[in-house]
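The complex appears here minus one protein chain, its other protein chains still in place.
Chain lettering (A and B) follows the sequence in which the chains are written, and residue indices restart at 1 in each chain.
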Amino acid sequence: MKFLLIEDNADLARSVAARLSLDGHAVDLAGSLAAAEDHLAVATYDLILLDIMLPDGDGRDFLRTHRAANRDTPVIVMTARSEVSERIAMLDTGADDYLTKPFDFNELGARARAVLRRRDGAASTERSFADLVFDPLTATVRLGDETRELRNRELRLLEIFFSAPDRIYSKDQLCDRLFSAAESVSDNAIEVYVGRLRRKLEGSQARIETVRGVGYRLTAQ
Amino acid sequence: MKVPLRFKSIRQRLVVLLLLAAALLSLLLFISVRAIASASVQASQDSILGAATIAIAEELRGGEEGVAIEIPYAAFSMLGSSGEDRIFYRILVGEDTVTGYGDLPMPVAELTGLEPVFYSRDYQGDPIRLAAVGRSVLVEGTPRRVQVIVGQTRTGQEMIISRMSNRAAALGMGFFFLSAVLALLTAQAVVGPVNSLAEAVGRRGPQDLRAVTRPVPEELAPLVSALNGLMARLTAALSRTETFIAEAAHHIRTPLATLRTHAEIAQRISEEQEVLARLREILRAADDSSRSAGQLLDHATVAYRTDQRAEEDLDLRAVMADVMRAAEPTAELKDLHFELSVPDGPVPIHADRLLLESAVRNLVDNAIKYSDGDDAIELRLTVDGGTATLAILDRGRGLGTMQGRDLTRRFARGSNVSDVVGSGLGLTIVREVARALSGSFRIENREGKGACAILSLPLA
């Protein structure tokens, strides 16, 4: 996916861009509303991440202009404020969702998916491995004609494996990505979700293989 | 005018000053009435004294044998009419006193003309008033100078004056008491606008910081203008406080976001077990900080909004739905889902939206935080009588051994949550909001497993 990140804090902007690129996304950075307009004039984005306090204006002004220009690129607002009413005000102004800094990128992913899912005509996010077609946006796997729905953690686990097939992930690595740091997770938690995911993949050539003593990887038979 | 005494109230000051003025006027009234009375009594005594003197003078006859003197009985009798005064008289022919009181004081001036001359002297230890008149009488063809002096003590006069003085004093006192009553009424009338202004300002709600526009006497205009200035400054200060809270949030959360992002990146690119463990701790600390910062700001906001309530009519169902929607993606990450049950009709509530949302969001956040994956979080809204009850039920670990009340203390945390990020402020915020909205809050263990948080609020 291609993101436009409008954020005046350069440190944060660069780190967010770096983090998103790890997931294979392309990110353009804009440090001001003017820069954002320049980007939008020449490129199309799947999603805009918008900070509220910008040097040359308020993010809400951008939202109003954005909606007035009938541009339908979804916008997720990032703000330091956490009140629900603030979120509602943003949504009323035309934001698609709202994210409170600092955020878990899993949450950003979840919200982005939710936003894109709500929009018709969004670019397809389907990916395939062996005979398995995985659509993170709709949280489904397709095996021939059969579509199977994934729960959130199953989805995110599969996403991890899909991002680098055949790569072996240790349990710890999977845990770190699947659970937030705030959660306490038991040692066998990851086995539970791997087990669940395997059941969703039953019948497919693609399978999650246990590499004894090391971890798990996605392979094709 | 500088008043040496320091009065605590304008009314007191006014009353005292008016009373002083009234007392002064009463005194002046008394003195002038007394003076007029004295003068008129003096005048009437003089006229009688003069008449008596002239009556004697008129009876003087000349002749071959000397001056014939006849004192008309009525002359002395009428002087005695008051029955109170001693009388003295002296008749001189030339320089010789021919009868009467030889030592009776003589007038200072030469007696000319026919009209009596009046003067006052002390005689035999008493102050007396005298009238003297001179006549020329022919004795053996030679004019002889005859002087008639009649004096009278002033006892009767003093009595009349003292009677009139008493009346003047009564008049003065009456005047003073009337003035006192009027002074009180006047003070009341003068202080009235101040009181009614104070009442009008005092009756205002805590959030009403509008300028005072009611008409006031021009003397109060500086006060009202100062008051309005203060209101404006207060409004500005409050708005700065709000801005400050927002700024503070921004300045804490943005670097945290950067930190957290870097940590996540590091976590993704590192293979080292030791590094990963450290990163986990960093992320945990960042989340902890973030959450604490959020709740501190929430708490500050709640405290600030509690003083500065901007209440509006809300539908509690909508508030709940909004909070739930905002929290849904977070819940989803743990494969949690919400089960919302609300009444069919609106649940009207008159409250500060921000306070209410803070409370509900903290409860929902708690429920998400302490729930294990794959569970449902129930949001139940019921109405019973005049009370709306919002119950949030989870299947998390519950409260452990701590009592609900203890958990709502500031920074208090359950005994069984050391492994979960939290500041201990969440339930404090909820409790404070409940109090601010005249509701109640309790949290208890749920049968089986989990906790049940119940927020009750009065309906609008």
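Here is the rule we use: contacts are C-beta pairs under 8 Å (C-beta built on N, C-alpha and C of every residue); 3 or more make two chains touch, one makes a residue touch a chain.
The rule is short, and it goes like this: contacts and distances are computed from a predicted model.
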Choose one: "Pyruvate dehydrogenase E1 component subunit beta", "Predicted Zn-dependent peptidase", "NADH-quinone oxidoreductase subunit E" or "ABC transporter substrate-binding protein". The correct choice is the protein name in UniProt for the chain not shown. "ABC transporter substrate-binding protein"
Which chains here touch the chain that is missing from view? B
Using the document's definition of touch, tell me which of B:R86, B:R280 or B:R442 contacts the absent chain. B:R86
Can you work out which residue in B:Q124, B:S196 or B:S341 touches the chain that's missing from view? B:Q124
Note that chain B touches the absent chain at residues 68-77, 79-81, 83-88, 91, 98-100, 124-126, 155
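To be clear about the criterion, only the chains that are shown with their structure count from here on.
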Suppose each chain is reduced to the average of its Cα coordinates; what separation in Å results between chain A and chain B? 64
Chain A to chain B touching residues, read off their complex: 9, 11-12, 15-16, 18-19, 22, 53, 78, 80-85, 87-88, 97-98, 100-107, 110-111, 114, 151-153, 156, 172-173, 176-177, 180-184
Residue numbers on chain B that touch chain A, as the complex places them: 246, 249-262, 264-265, 267-269, 273, 276, 279-280, 283-284, 286-288, 290-291, 294, 297-298, 301, 319, 322-323, 326, 329-330, 332-335, 353-354, 357-358, 360-361, 369, 373, 419-421
